[in-house]
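Every protein chain except one is present and positioned as in the full complex.
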Amino acid sequence: MIYFVVRRLAAAVVTLLVLLTLALFLMRAAPGGPLDRERSLPPGIEAALVAQYRLDAPLWQQYLDYLGAVLRGDLGPSFQYEGYRVSELIAAGLPVSLLLGALALVCSLLVGGCAGIIAAVRRGGVLDRIVSVTVLAGMSVPGFVVAPLLILLFALTLDVLPAGGWSGDARELVLPVITLALPQLAVVARLLRAELIEVLDSPHVLAARGRGLPQWRVLLYHALPPALIPVISYLGPAAAGLVTGSVVVEQIFGIPGIGRYFVQGALNRDYTLVLGVVLLYGVLIVSSNLIVDALYGVLDPRVRHA
Amino acid sequence: MRWSTRLWVCGLLTGAVWAGQPDVLRIGNGPEPETLDPHRAEGVSAGNILRDLYEGLTALAPDGRPIPAAARAWEVSEDGRVYRFRLRGDLRWSNGEALTAEDFAASLRRSVTPATGSAYAQILAPIRNARAIIDGRLAPDALAVRAEDPLTLRIELEAPAPYLPGLFSHPVTFPVHRTHRQASGRFTQPGELISNGAYRLDEWVVNAHVGLVRNPYYHDAANVAIERVRYLVTEDVHSELKRYRAGELDVTYEVPPSAVKSLRRDRAGELRIAPYLGLYFYGLNVTRAPFAQKPEVRRALSMVIDRELIVDKVLYGLGMPAYGWVVPGTAGSVEQRPEWANWPYARRVAEAQRLYRAAGYSDVRPLETEIRYNTHDGHRRVATVVAAMWKQTLGVRTRLVNEEFKVFLHHRRLRRDTQVYRAAWMADFNDPLSFLGILHTAHGKNDTGWRNARYDDLLDQAALLTDTTVRAQKLRQAERIVLDEVPAIPLYFYVSKHLVSPRVQGWTDHLLDYHYSKDLRLVPSIE
Partner (left out) sequence: MSAPMRLGLALLLAIVLAVTAGPWLSPHAPDAIDFSAEWGGPPTLADGHWFGTDSLGRDVLARTLAGGRLSLLLGFAATLVSVVIGVAYGAIAGYVGGRVDQWMMRLVDVLYALPFMFVVIVLMVVFGRHPLLLFVAVGAVNWLDMARIVRGQTLALRERGFVLAARLAGAGPWAIVRRHVLPNLLSPVVVCATLTVPQAILAESFLSFLGLGVQEPAASWGVLISDGARDMELTPWALAFPALFLVLTLLALQLLGEGLRAAQARG
């Protein structure tokens, strides 16, 4: 087991290195640079800035410098947010994104999970239909449509929740979390339902049922664990995506998470910031994959760590 | 973990609700300010905050006229080349230290130092030696700005510039404290950012808000009514409106055009729309086909654009039709219009069709071109309509090319693929030169590639004149050349547009859209 973990960790480091390299060179291949702006800079000033950010060195030199700095734990200065280090920006945004992402994840697992189980058990019934339709709606309406509708309903019409902002009021969390959780919840419900129906018909569940075990026991101990496999393998990356990919929600509700850093950084050619977020994203994904693989073993003991 | 996140967690645990304090002015401020270093800042968002944090030698009155601020008065020499600014005697930094003329001089030197990396330093070019310092040919010490005594600043110019006092309301001229000049103080940290304005930095939560608190050392602190100002990041104009409607903002950064109709009905008293010194235009790449050497074709394209319809239906009235180049209301200008601007639309179309055919184009052999614009809903709408107008009147085939901003700027500057590009210009200073200058051959943003010796000559002459009448005349002549040659097509003049809550008093429409928080008051809340 320890050998397995060490091997996976070593592989993770290589993954991150490849990722960073790929990202850096892709980013630099895009036309336009961080110093392009609406007003042109006089040549003297442009030269001074280029030197300041060390953009005048050959690309491979910049690449090596950057890798060196990253190894020392320095993600460099941001181009776009002047005076801020990328690490400061991430440190400010990450807790926000984690909080939102975690809440959304819990919501989607609990609500989506229950919905999926109910739909599978009452297959073909009224509840199943209701769940199916809701799921369909949840998946087919994009966040940038849901969010304004939620604001319209809860903030402007009913006046019970704030329309946005991040000032410390816990009610500010509700609408963003719903918006974030909705599509995930739908996918969870749907994957779980499909998988559970399959598993419920499988020999070992039928056998368990045949032994006269109560329905809930069969469901919880025999059917659910293997049915969770695809859900887990979906949720791993989805969790990382929730943390970094909530651009729409952050923009509409005015939330200072890191999703916006990424899109704004890429559009503004803030090389260091984008690489910092890519690295963070990579770390999250790699670690969530490790967890998912470990969970496979727990849920389905027949899977060995080859 | 940031304080706000901690608050969050507390809020979650206890279910406590932390209500906004009643004496906080909450301003929607568009995108995140790029920096609070006044010399490096470029965007409108940063400018708004900087005008509260700092105070320049002058400020601008609502009509764009310079009025005393840190300087109580100024004099200009007979030949218009030497200015003396007399400072107030009670100026202090936000840490209590005295602020002197030498601070202003040293700050101006910092602005023009290439290593500072200021994009706006160029507007200081009228000051003697500034241009050479910016280009790296002279040391910053050579800047002709001198503190004659602690309360007098002497500034020597290359040539007369009647708009100079107004320049000193611009952030690039604001004084920065010794610690910032020595590059030790960080502009991101409350406490480290030392300023001289009515407010000082209280907190900065990136991508959420910048909070300011009253500066007790400000010379007029007794008359600053609002204790705290919070500038909130509001990137999405529709979300901003929703937050305003929900009572979470007192002032908005913008108003979505599509909402204007309903706002005029429901909140007419809160909607503030006013003229603003900004021009929206389409630049034409005149260095290549199809627009090189073809002023007639360019004019035809300009003539068939129904600006009234664009303003009315695309902008929902948030703009003014533009036929001239200098925005009406600019100091010392008279609105210029080409003759055809007064014709009925049908006659304009007929004349344009004649010019178009005379240039060898027809339905069989139409002009094929493209409009390049940066990704933005408003630009998309305008481009779509202009392309349809060209197609439906002349038969021009237009391709719309939407690029993200950095790529767009890059292509525009290369002038290789670009044919028609979207552009806008906001006045840096209140003078026709600010608008006419961008078409000068030597201007860094003349992306049209247009060169006209007579035009350049007229501008160069005007820059040396002190006689305001003759100067204005030269500038008018220059503008006529632009309207004849059409290196760029003016579409509309901007207006400033805000929603201002009835809670806020003292709001005045302003030609450059400056609104100093120190001049505002909040009505005590009824709750």
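Labels A and B are assigned to the chains in the order they are written; within every chain, residues are numbered from 1.
The criterion applied here is as follows: a residue touches a chain if its C-beta (ideal position, glycine included) is under 8 Å from a C-beta of that chain, and two chains touch if they have at least 3 such contacts.
Predicted model only: the values in this text are computed from it and were never measured.
Partners of the chain left out, restricted to shown chains and counted across the full complex, are A, B. Only one residue from A:Leu98, A:Met139 or A:Val174 touches the chain missing from this view: A:Met139. For the chain missing from the display, the contacting residue among B:Arg65, B:Arg84, B:Arg228 or B:Arg381 is B:Arg381, taking the whole complex into account. If you put the hidden chain back, the residue from A:Ala29, A:Leu71, A:Val126 or A:Leu158 that touches it is A:Ala29. Counting the whole complex, the residues of chain B in touch with the unshown chain are 238, 256, 258-259, 261-262, 309, 313-314, 375-377, 380-381, 383-385, 387-388, 392, 400-404, 406-407. Interface residues of chain A facing the missing partner chain: 11, 14-16, 18-19, 22-23, 26-27, 29-32, 132, 136-137, 139-145, 148, 152, 187, 190-191, 194-195, 198, 201, 226, 229-230, 233-234, 237, 244-245, 247-248, 262-263, 266-267, 274, 277-278, 281-282, 285-286, 289, 296, 300, 302-303, 306.
Quick note on the criterion: only the chains that are shown with their structure count from here on.
Centre-to-centre spacing of chain A and chain B amounts to 38 Å, using the average Cα coordinate of each chain. Those residues of chain A that touch chain B in the complex are listed here as 30-33, 36-45, 47-49, 52, 80-84, 89, 92-93, 95-96, 99, 148, 151-152, 155-156, 159, 162-171, 173, 250-257, 260-261, 264, 267-269. Across the complex, chain B meets chain A through its residues 1-2, 4-5, 7-12, 15-20, 32, 34-37, 40, 42, 114-122, 134-136, 186-188, 205-209, 232-236, 238-239, 242-243, 245-246, 248, 404-407, 409-411, 413, 444-445.
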